Structures are given as C-alpha cells and as structure tokens.
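Below you'll find the structure I mean.
One protein chain is absent from this view; the other protein chains keep their places.
Labels A and B are assigned to the chains in the order they are written; within every chain, residues are numbered from 1.
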Amino acid sequence: MRPDDDVGIIGYGVYIPIYRIKTSEIAKVWGKLNDDLPVEEKAVAGPDEDAVTIAIEAAKYAIRRAGIRPEEIGAVYVGTESKPYAVKPCSTIVAEAIGATPNVLAADYEFACKAGTEAFQASIGLVASGMVEYAMAIGVDTAQSRPADALEYTSGSGGGAFIFAKKNDETIAYVEGSYSFVTDTPDFWRRDGERYPYHMGRFTGEPAYFRHTIMAAKGLMSELGLRPSDFSYAVFHQPNYRFPLKAARYLGIPDDKVKPSLVCLNVGNTYSGSSMIGLAAVLDVAKPGDRILLVSYGSGAGSDAFSFVVQDIIEEKRDRAPKVSTFLSRRREINYSLYAKFRNKILM
Amino acid sequence: MREVAVVSVGYTRVSEHWEKSIKGLFVEAALKALENADLSVRSLDGMYVANVFAGYLQGQTNLANVLADSLGVYDKFAISIDAGGASGALAIHEAYKDVAHGVRDVVMVCGVEKMSETSPQEVVSALTSVADQEYLRYTGITVHSLAALIYKTYLRRFNKKQEDVALMSVVDHEHAITCSHAQYPFKLSVEAIMSSAILADPIRALEVISPSDGSAAIIMCPHEKAKELGLSHVKLVTSQIARDKFNLMERDDLLSMKALIEAAQRAYNSTGITPSDLSFVELYDDYSVMGVIALEKLGLCGPGEGVELLKNGEVKLSGSIPVNTFGGLKARGAPLGAVGVYQAVEAYLQLTGNAGPNQVKNARIGLTQTSCGFNSIVVINLFEACC
Partner (left out) sequence: MATSAYWRTRLQRYRLMGNKCSTCNKIFFPPRLVCPYCGSVKLSESKLPERGRLVDYTVVYSAPECYETVIPYVVGLVELENGVKIVAPITDVDVNEVEEGMEVELTIRRLPEQLEGGMICYTYKFRPVIK
C-alpha cells in the first residue's frame, strides 16, 4: 500500500518501566530448569504504572523529538491489549495529558501485539489524506500471563509512540509503503473478563507468527520491488530471542541486520510495544539513507510490514529524548514476590 | 466589655471509650461541669460544641443540635465549631466574645471527639483531611509526611538530634503519670520512642498523638456573676487568633510559624503579660517537633533553643516554666476537637489550686496554645487566677 502523498515519522519516543525480573528467578519459583529460558529478564510495570501511564511517557518523548505543539496533533491512537478500562479509551487520557484535546481524534486499537502498527496504518492514511496534519500512533502493553505458564517468562511492559506527518524537512524516516497480511488464525486470545490469555503452544509458530510475518514481508517487497539486501535493518515482532532471527533467515536477511532491534533479552515481549521499541532502537542508531524493514505480528492473526527510509534530520532529532539504550540500562531488579505484588497476581 | 470567668470544668478520661458514644461522652463531661458549679442544665444560655471528625468518622452532621438534644436542651443556642485541632480553643474564643459583649451570660464550651473505632489508615486520612482535599485526597501525601518535612528542616537548620526533640514526649509522659484523666499515665523513654515504628521518616510513632476519645467541658460567665455565685473561678484574660497559609509550600519558610508568633504577640501586648510572667504553658504538641518549635515561638527561649529547655529541666512541674502540666497532647491525649478545652480545663485546675499531684506552685497565669494544620490557625488563651 502506498499513500498518494508521502508520509513519514517526524517524532518517536519510547518508555520502559524501571523494574526487571530475571527469568531465572521466575524459574526458581516454578521449578523450571535454567537451560531453556527464552529471555534473560523482562521489564515489569511498577504498582503505579499501566498502559496509559507508559503511553503518556512515550508520547511526550515523541512530541519532544517532533518539535511540534501538542495542540497541533489531530489524532491520538493507542494500541494495546492491556487496557486498564475494557470500555473507556486510553487515548482520551493520553490526549488530555499531553495537551492535544479537545480538537483531536482518539481511539484505542486492539490486534494483540500488532495494535500499534494498526495505529500506524490508520495514522498514515489520515495524514496522507490531509484530514489531519499530525497523527500519533502508540503501541504499549503491560502484558498479562498466567503464573507458571511459559508466557510468564516473557510477558513484559513497555511502549513506543510515533508521530506521522506529510513528508517534509522534519521527517525522520518516511514510509515507502506498507503491506498487511491478515487471516483469522486463533493462536492466542484473552476472553472478555478473563485475567490471563490462552496460547496454543506450537501452533503460535509456523501457522501464526512465521506465516504472517513472512507473507507480509514478501508482499511488501514484491509491491515495492525491493529485495532483502536493500534493507539496512530488519525489525520483527520479538516474542522471544529466536523467532525474529528465524524469520530473518527465512527471508534471507542476515542476523546482524536484526540484532540492533532486539531488546527482548532484557525487556521481554512488550506485546504492542515490541515493534515500537524495536523500530525506535534502530532509529537510535540508523544513518540517513538507511532503509528499515518493520514487520509486526499480532495474534489472531496478522502482520503489518513497512519500509522506512531514514532522512538527514535523524542525527539531530534522536538526541532530543532518551534512547532505548538508556531505558535498557535504567533497571532495578525485583524478586518474584514483589513481581507478583506489582502485577496483581496475589489473591486479595 | 465584661470580664469573663471560667467557673467550672468537667471532663472524661482520655481513652478508648468502647462503651460510650459521642453523646455519652458529651453528656458525661457536661453534667460534671454543671454539677461542679452547682448549676442546672436549665441555667445554660447556650453552648459551643468543638469537634472535628463526627461527620467524617461517625457520619454525624448537625452535631451541636444532636448533642444539645442529648442533654435535654431544646430551646437554647447551640453551635458546632470545626477548626481542626484548634476547634476547642476557637469555641472558647467564641464563647468568650458572647460573654464579654453581653450577648449571653452562662455559656458552656464542650469539646468532644471519638477517634478510636476506626482503622489506623482511616485515622491518617482523617487527620490529613484538614488540608486541601481537592488535590491532596488519595495522593498518599499524609499529614505525617508534611510534618516530616518540617521535622527534617528543624533538625538540619539547628543541627539537633532527633533524640533531643523527642524529649518533648518524654516530658509529657512524666507529667501524665499522676494525671487521672491521662490516656497514657506512664513513663516513656527516649529509647522506646526511637525504637517505635516510623510513620514518615524520621517521625516515630511514640512522638506523635494517638487516636483517642474524650470530652472536656468548661462553663463560662461574666466575672461579676462568678463572684455572685461564690464559685471558685479563673479569668480568661484574652483570646487571640491568628491564621497563616495552610499550604506549607506557599509559606516563605517551613519553620516561620507566623500565626503562632502573631497570636502570642497580640496576647502579650494586649495584656502586658510577658513570657516570664507565665506560671505554666499548655502547648499543642501533636508532633514532638511542633512542641519544641512552640517553646521558641512563644518566646520562652530563642530559635533553636527549645531542646535546651527540655534538657535542663525547666519545663518540669518544679521548673521555671512548667510545660504540659498534665501530659500534653502526647500523654494526656488528643481527642482532636476537644484538645483546646482540655487545655483550658488544665489551666483552670492549676490556677484554682486543684491540680493535685500535678500542681504548679503559686500558679497565677497560664497560657494555652491550640493549633490546626501546623499553625495555620492558632488560638492563644491566657488565663489568670482570681480572687
């Protein structure tokens, strides 16, 4: 998909909570062996944090990099699967907190881990059509996981915000095009009213994550006439350390183009925040002219693939707000009992 | 203006009165006060009720009406005064005005409070409710956290140790040992204070008031009438009020306590009484540090010297300036709305020679200081022995 008018990212920001729990600590509690842990540690939202508070932090850093006034933002879209309110938008709270209200569109998006990139697509369309000058897409989660379940080792907290505008001198990276591949594939879900999701084990691999990721990437490259070697970086959804690298191998993309985006070893799977943070980590280091492949994945299932081309102004703008690496080094380790308390896993 | 006398007092012990409701406490103190003056309920021309938490904790509004009714008084003036911890003294101030200006003759002031039958957390919220609720409510900023900022500033500015400031509570407890109405009539050591739970660093639980129940009543009338009735009495020579910003952040300095200085100055200037004339002082020490600061702002010693007064023993009953002669807020106890009236009761007992083992020798003039919100409202009442 290519918008009639060129659109690009003019600002981006991330936020990762300070707390970390080592997967070896979780393993200790549930009697799991240490050899088989999918990540080293994951980020844990503090007792006073949730998807809304993380979204606000990321949004403000995005505005700082964009260098625009919040009143100018025409849409605030928050994609998450850990909405504090099942009904009542996160996006209105974020919009009010950043000062974008009242002349603003606001909505929450849900598509498991690709809610953020769904918001990307909507923002691109809104901006390209000229309906709004600036649209902000946020992907954020404080993911839930059943105690002792495999997901407990990876379900992390964090998010990122991206502001889109028509391509101009302020553009950090413009969108060459996007491609979405969506089917109805029930690999992972959470029913209304349920605390924890269900996942279908190995079914979440080939028929779900890999199929949609690969098909979206191939579809994008075919439509844009690009080859894997045209990309300097590739950002995939990071449910664990292995999946993104395996997807890259399927596509013929070398590991070292993927590794700069991989934060899951220390942050875990931030669900809707995963692609956001991965993309931001790359923007933190990319050079003008670099082409970035972003392929998100959301259970249910689908992938959004994008090609971004980095512009000159990235060198100046990236320093306006804290980088992903800063958030990675900003950490405080907690044990399982504090983790259970923070994440409301203790029956009161 | 007529001279105003306090002719009688009645009070309950400060305690957890599981068996008594607010009405029960009120009636007990009121009847005792009337009995001690040999007056009937019918002789009252009106009453002031001092209370802070009946609405918040008991759900009871319209308190003065309800309490006057419980005393069987349907047809006389009754009004409730809420000014946080200063309520009792402010109620006395209002009654003083009534009597002094000939509006009423025989007026009872009764402070009553019931704080015991709720959770510790609710007490903290209740105490914090005197601050602005529009923005502070539920934020976790408690009255203890604000007191801690004052405490830390005091320790730093004057280079004092917390153990020395905590002596305020030690002195309180020493005086309470022989006080029959005290909540905690036993010795308390600095070691015990310093090993008690931290409320908000550095404040320890045992240097702060505990929730209590109690009721204290005084009966006031024109001096001439007191003489006529042949009642042993004291004069309320002056009652001065001053206010300051209750938002600590708007004050120019956390320790300035302008209202306390102002009220004291006006009390001294309007009467010609000086700090050295005082036979004893009843301070509002809801926190030990607030008591120490009060010693200084009342002119009993210089800035930063409050701790020396505590250490050198001058504040004991036998010293040059006895302080909190029945145990003060910490040891006699602090049923919040009633505190100012308990202080007046104690001044009366001292000045009429009825303080028993707590008697200050030759007590002639006594000062009570009652405050709300870290001295955002201060009432200073000066009492003089008479006839």
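Convention: contacts are C-beta pairs under 8 Å (C-beta built on N, C-alpha and C of every residue); 3 or more make two chains touch, one makes a residue touch a chain.
Since we're looking at a predicted model, the values are computed, not measured.
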Which shown chains does the hidden chain touch?
A, B
Given that one chain is not shown, which residue among A:Ile9, A:Ala43, A:Ala75 or A:Ile93 touches it?
A:Ile93
Of B:Val124, B:Ile177, B:Ala192 or B:Leu255, the residue in touch with the unshown chain:
B:Val124
Residue in contact with the excluded chain [from A:Pro47, A:Pro186 or A:Pro288]
A:Pro47
Kindly state which of the options B:His17, B:Arg104, B:His144 or B:Lys330 is in contact with the chain not pictured.
B:His144
With the missing chain put back, which residues of chain B would touch it? List them for me.
119-122, 124-125, 128, 132, 134-135, 137-142, 144-146, 148-149, 152-153, 197-203, 205, 245, 248-250
Missing-chain contacts on chain A, rising order, are 18, 46-50, 52-53, 56-57, 84-85, 93, 96-97, 99, 322, 326-327, 330, 332, 341
